[in-house]
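Up next is chain A:
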Amino acid sequence: MIIEKTKLAFQNMFPTPESELSVSEEVTEEAEKTETDKKAKPEKTPRLDGVIECDYAVHGYHLDVQVDAEQLLVAVNVVDQEEFFIESITGVDWIKEGQIEIVYDFSRYDFDTCRVVIRTRVDRKNPVVPTITGIYAGANWHERETHDFFGIKFDGHPHLIPLLLPEDADFHPLLKDFKA
Partner candidate 1 sequence: MSSPIQLQPDETFVLNVGPQHPATHGVLRVKMEMHGEYIVNSETVIGYIHRMHEKMGENKTYPQFLMNLSRMDYLGALGYSHGHVLVVEKASGIEVPKRAEYIRAIMVELNRISSHLFWFGAFVMDLGGFSPLMYALQDREHILDMLEAVTGSRLTYCYFRFGGLYNDIDDDFIDAARRFIPRMRKSLIKYEKLVTGNIIFRKRLEGNAFLSKETCRKYGASSAVARGSGINFDVRKNEPYSVYPEFDFDVPVYHECDSLARYMVRMDEIEQSLRIIEQGLDKLPDGPIMPAKKPKLIKPPAGDYYQAVETARGSFGVRLVSDGTKTPYRLKLRSPTFSNMHLFDETCRGMMIMDALAFMGSLDLVIPEIDR
Partner candidate 2 sequence: MSLTLLNVIIAVVIAIAFAALNAAYLVWAERRGAARIQRRPGPNINGPFGLLQPPLDGIKLMAKQLIIPGGVDKILFIAAPVLAMFPAIMSFVTIPFSDTIVAQNMDVGVLMIFAFASMGGMSLLFAGWSSRNKYAMMSSIRAVSQAVAYEIPMLITTITVVMIAGSMNLTEIVQQQSASILHWNIFPLLGNSHNLLMPFSFLIFFICTLAETNRAPFDLGEAESELVAGFHTEYGSMGFGLFFMGEYANIVIGSCMTTILFLGGWSCPFGLFPGVWWFLLKLYLLIATFIWIRWTFPRTTIYGLLNLSWKILIPLSLFNLLFTAGLIKVF
């Protein structure tokens, strides 16, 4: 099964204590709902890097991977190796924590269904992540769009100019403190 395979590949990315953490979370799969509640009060339990296997029926994806910005390319390489296609890239502005989350969605063409979400959090003041256009050429527009909306700088992007916004746009409308 591709889910286990991918999960194992992801777990190899993280040092042992964190893979233990992800195993423990897998055990408490019944407590899935309460686990997601931590988003509501994230200042108490910020999520650590690692892999979580999610309930597909609830969330609509199988694997939820949180990585550091430095590890992003490694994680994307993992999904690329397993022949996932890129679905989308987007961001979420967690203004209370002073962080921006960049969310990468990947899925598969075959019937071995597995949706993977890779997230990384960066500082809201200086949001920089490496570009993945070298791995997925189709990430180009998605990254430009995310740059438009959140002001995230994709380091190494070949053509990071506004895509959907006007070419002279210096605002980022999806930031929570954006006022039109």
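If you want to know what made the cut, all candidates are chains of the complex that A comes from, given by their letters.
Definition applied: contacts are C-beta pairs under 8 Å (C-beta built on N, C-alpha and C of every residue); 3 or more make two chains touch, one makes a residue touch a chain; residues count from 1.
These figures come from a predicted structure and were not determined experimentally.
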Next item on the list: Could you work out which candidate touches chain A in the complex, given the options 1 or 2?
Entry: 1
Next item on the list: Under the touch definition given earlier, write down the residues of chain A that touch candidate 1 in their complex.
Entry: 33, 36-37, 39-40, 57-61, 64, 83-88, 90, 92-93, 103, 105, 107-111, 113, 115, 117, 136-138, 140-142, 149, 162-166, 173-174, 178
